[in-house]
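Single-structure report; data block below.
With one protein chain held back, the other chains of the complex are shown just where they sit.
Entry: chain A
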Amino acid sequence: MAAVLEVRDLQVRFATPDGEVSAVNGVSFDVNESECVGIVGESGSGKSQLFMAVMGLLAKNGRTLGSAKYRGTELVGMPVDKLNKIRGDKIAMIFQDSMTGLTPHLRIGRQMTEVLEEHKGMGGADARARALDMLNLVRIPEAARRLNQYPHELSGGMRQRVMIAMALLCEPELLIADEPTTALDVTVQAQILELMADLKRVTKAAVVLITHDLGTVAGLCDKVQVMYGGRFMETGDVRQIFYKPQHPYTKGLLSSMPRLTEDRRTTLYAIPGQPPNLQRLPAGCPFQERCEFVHQRCVDELPLLQEARPGQFKACHLESLEHPVDDPTRAAIPAEAMPPVIRDVRTA
């Protein structure tokens, strides 16, 4: 399978008055043709900024290091006019907030035909017909009438469909969807997920799905990359990650969710502490302050992604979750490095 996107040692740094924020800290991966890759992680783990960097859309105080190649062409540092030819055409993006992705004062039809004009040189009736086809593809009711409406006249669910339709207009090779259903109600989310699953079958585009919702990933993705503190903690195929997680963080995330499909537990498993401060990431493993398996090596040495099982990679010093390292020096971790005591909630 050929790679549409190849990312190597990508880093994102933001300059702020209180010092530098290390939002993404060296990630490498490929997205292959017609594959759906899920990027999961909690808020602030760097999911969005990773792809904003790939798309050249970082805020002014941000900079990108490393490499991101679309079909062999380097995107990092590419001049804006060249980037614009790729963005919206070969690579399209859908945002969480459909109002950011759409221009408020332009009618839906106009926004869509503009894209076709710019990238395909398609105009007039042809462009309008293509826009209408796309709205029908994403099953917008009364599509012809919607062409003449403004974004605010549509419901949140419909705007999200319009964004998907716009993204698909030029038949992109890569579609990046950043939390596409997070702002929607569950019944509307179900409609969009169903739509995305159908589109996956009819379009050939590779899809990157960025989300904090493991349920959404389970339904749509083939591969999963779990992010924490701007790094990948674990990557693998979706069944490996959900059924045989190898990293303490992945395992913790999966067990902290209550599920409709299992017997109720009295107490939920809770990962103690809080996500790391990206201005003061610890040396060693970013998860060390919350990990129940932490030992001296985790404090001293950054774990790199390594193959744990065929096709499944983890960034963790443990040989396996079944073999915790009994570390007598563990008490050597300074107490102030530990977050406020929250373990008592679980054991109370």
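Brief remarks on what is shown
Following the convention adopted for this analysis, a contact is a pair of C-beta atoms (placed from the backbone, for glycine too) under 8 Å apart; a residue touches a chain by one contact, two chains touch by 3 or more; residues count from 1.
Just so it is clear, contacts and distances are computed from a predicted model.
Chosen from "C-type cytochrome", "Probable septum site-determining protein MinC", "4Fe-4S ferredoxin" or "Dipeptide ABC transporter ATP-binding protein", the protein name that UniProt gives for the omitted chain reads "Dipeptide ABC transporter ATP-binding protein". For the options A:A59, A:V186 or A:V202, the residue in contact with the chain missing from this view is A:V186.
Residue A:R259 is the one among A:K85, A:R145 or A:R259 that touches the chain not shown.
Screening A:Q111, A:T216, A:Q288 or A:Q312 against the full complex identifies A:T216 as the residue touching the chain left out.
Listed for chain A, the residues touching the missing chain in the whole complex are 42-43, 141, 155-158, 185-191, 193-194, 212-219, 238-239, 242-243, 252-254, 256-261, 264-272, 274-275, 290, 340-342, 344-346, 348.
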